[in-house]
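Here the complex is missing a single protein chain, while all its other protein chains stay put.
By letter and in written order, the chains are A and B; residue numbering begins at 1 in each of them.
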Amino acid sequence: MDYTLVIALEMVRAIAWLVLLSSGLAIIFGMMRIINFAHGEFLMLGGYTVVISTGHGVNEWVAMLVLAPIVVGIFGVIVERLVIQRLYGRILDSLLATWGLSMLMIGGVTMIFGNSVTGVATPLGGMSIGAYQVPRYNFVLIFAAIALLLIIWAVLKFTKAGLIARATMQNPDMSEALGIPTRWVYMATFGIGSAVTGFAGALLAPMTGVVPTMGVNFIAQSFITVITGGASIITGTLAAAGLLGSISQGMTFLTGPVYGDAALLLAALVLLRLLPQGITGRIFKKSL
Amino acid sequence: MEKSVIRDPGFYVMVGIGLAVMFIAPVMLDLFTIMQFTQYVVLSVFALSLGYIWGFGGILSFGQAAFFGLGAYTFAVASINMGSTTIPMVLAFIIPTIFGAALGYFMFYGRLSDVYLGVVTLVVALIFWKLINHTAGPEYSIGKARLGGFNGIPSIPTLHIPGDTGAWLDPAQMFQVFMAILIIIYIALRFLIASDFGRVSIGIRENETRASLLGYDVRLQKVIVFAIGGGIAGLAGAMWATYQSFIDPNSVSMEMSAKALVWVMAGGVGTLAGPIIGCILLQWLTLKLGTVDVVNSIAVLGAIMMVLVLALPKGIVPTAKMLAMNGWTLWNRRPNRDAVTRKAVKHE
Partner (left out) sequence: MTKFSRRSFLRSTGMAGAAALAAPLVARAAGDTIKIGGLHDLSGALDSVGVPMNQVFKLAIDEINEAGGLLGKMVEPVIYDPQSNMSLYSQYATQMALKDRVDVVMGGITSASRETIRPIFHRYKTFYFYNTQYEGGVCDRNEITLGTTPAQTVARLIPYGMKLYGKKVYTIAADYNYGHITAAWVKRYVEENGGEVVETEFFPLDVAQFGATISKIQGAKPDFVLSALVGTSHLGFYRQWAASGMKSEIPVMSTVLGAGGSDQLILTAEEGNGITASFGYFEEIDNPTNKAFLAKVAAAYPDKDWVMSEISEVTYEGVKMWADAVADAGTTDRDALLEVLTSGKTYDMPAGKVKIDPKTQHAIRDVYIAELQDQIFNILESYPNSPPADTQMVCDLVANPDSNQHFEISL
């Protein structure tokens, strides 16, 4: 009984983790059709922000919830101005340029901070579920994922900015004709997507620690989640994360991490074959 | 139709350079440089495989390394078990071709396109990579060959003259054989592209709906192009395995797939010379960066890639061609200005 509960909790955590990991990418891809291959390094940057600032005495919650999104968001805007804005409509060029960016960031962070920055301990400690102990931090992750999705939903649904964003997403030319400065919308979108990614990286840091090369381990997972989800930011991400996360974590419990990962990939493959435009390309089409 | 190849001076330049390098290099250069060249040749074949399916079939594969690795592992396992290298080389072409056809069937008959296609190929390569990395234990062997997981398979036989397993090729001979393979593949692809089949592929790349409305079987066409690309990549993998005499999961990695994309991109999509030039240039640079005291090789390489994309969006070869053409017209215009104006007058 306890064990079942622990497994269920791990599954929900895995789903929450995928949601956090891929939301930033989904915002950028869903709105701008730009694949940010440096996504993993944006996560890394979020992680470093937390680790470096707590090392200088900043409260770790402040660092995670406030500093990391701001720092990575600003960095995202700079990248957009310098690189991405020249590459709109050129999905492949953007992929290659951001791949170059990812290598530059790995090298740059190594040069600036070195390879062995002491991480931050996972806050809150453990709690017991029957005979088992689990980190309380798991609940932070789950809560953060839910909150993040709710906020994105509310912004898109109820604010003027959200309306503009949705309009640009559906028909950029028409929105431009109606007087919406799409360039600014794109810049803001990239900045917000980056900030969300930074936030995810910040939450990740206390669990896995930070090293300059950590990003490569996440890019494939998040990329696959976003594409499998399809164009809708919230429903797509949630559906794909839910499906892929539970399948992979279930397999991990049954066999081990290798087949867990393989199952995730295989599930994505089958899903894309059945639903070539991603989950929200066919089902939940009208959703956000 | 094939005439377009025969009339193209670029074709003769490429083949000429290839033949010249093939025969002169072993005489002129030292052993190390030849081995270096061999590496460029092998990777150029790999670059061509992607250059073909992307530039002339409109199929963007993010996981081309899956075929490269499949060919390499096929060759490694087969040659270690058989002791000879001739049949394994053929197998390394056939098996990836079949796999390419199967995967192509799965994708194109599912009407996957665009980024989704890219992701599926990426995922397939990732699955390969995961599974092959997991074969470290002694229980994972095929015949005499241990798959070796992350460490890979060492002691892969060197190529020998077909039929005589004792007659190993020395590095210079190996270089010439590989160079010959590259030239043959280049010529074959040029003629394939200029044939009816190739023209249909290009038509599909330009406008899929129009091609299918005109009655062409778009899906079958794409499957064939994809399978050919897979076979060539597999062959490159086998060459890579025997050249390095070891093979490890890096050959299937995302990095390897991405490298191929960058080579093609940098050299120029829609050309065959471009991927080769892009590959040689960037590989040379990677190697060079590791031997000099720059701050961090990977950072520099990343910066160069970004600049390349921003400054040369069309790739090296098309940009160079365009510059050359502009220069040519400028050069022509000067002495013939009168002729041009006269013609214009006549038209009126």
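Methods note: a residue touches a chain if its C-beta (ideal position, glycine included) is under 8 Å from a C-beta of that chain, and two chains touch if they have at least 3 such contacts.
Quick caveat: nothing in here was measured; it's all calculated off a predicted structure.
K.L.:
Based on the whole assembly, the unshown chain contacts which displayed chains?
P.N.:
A, B
K.L.:
Pick from A:N59, A:N171 or A:T208: which residue touches the chain that isn't shown?
P.N.:
A:T208
K.L.:
Sort through B:T165, B:S195, B:T286 or B:T319 and give me the one touching the missing partner chain.
P.N.:
B:T286
K.L.:
For chain B, which residues lie in contact with the unshown chain of the complex?
P.N.:
Output for chain B: 30-32, 35-36, 39, 130, 133-134, 136-138, 148-152, 154-155, 244-246, 248, 250, 286-294, 296-299.
K.L.:
Can you list, in ascending order, the chain A residues touching the missing chain?
P.N.:
Missing-chain contacts on chain A: residues 3, 6-7, 10, 13-14, 17, 107, 110, 114-122, 124-128, 131-135, 137-138, 206-209, 211, 213-214, 216-217, 249, 252-253, 256-258, 260-261.
Everything below uses one rule, namely that only the chains that are shown with their structure count from here on.
K.L.:
For chain A and chain B, what's the span in angstrom between their mean Cα positions?
P.N.:
A distance of 33 Å separates the two centres.
K.L.:
Taking the complex as given, what residues does chain B use to touch chain A?
P.N.:
60, 106-107, 110-113, 115-116, 119-120, 122-124, 126-127, 130-131, 133-134, 254, 258, 261-262, 265, 295-310, 313
K.L.:
Along chain A, where are the residues that touch chain B in the complex?
P.N.:
Residue list for chain A touching chain B: 35, 83, 86-87, 90-93, 95-97, 99-108, 110-111, 216, 220, 223-224, 227-228, 258, 261-262, 265-266, 268-269, 272-274, 276-278.
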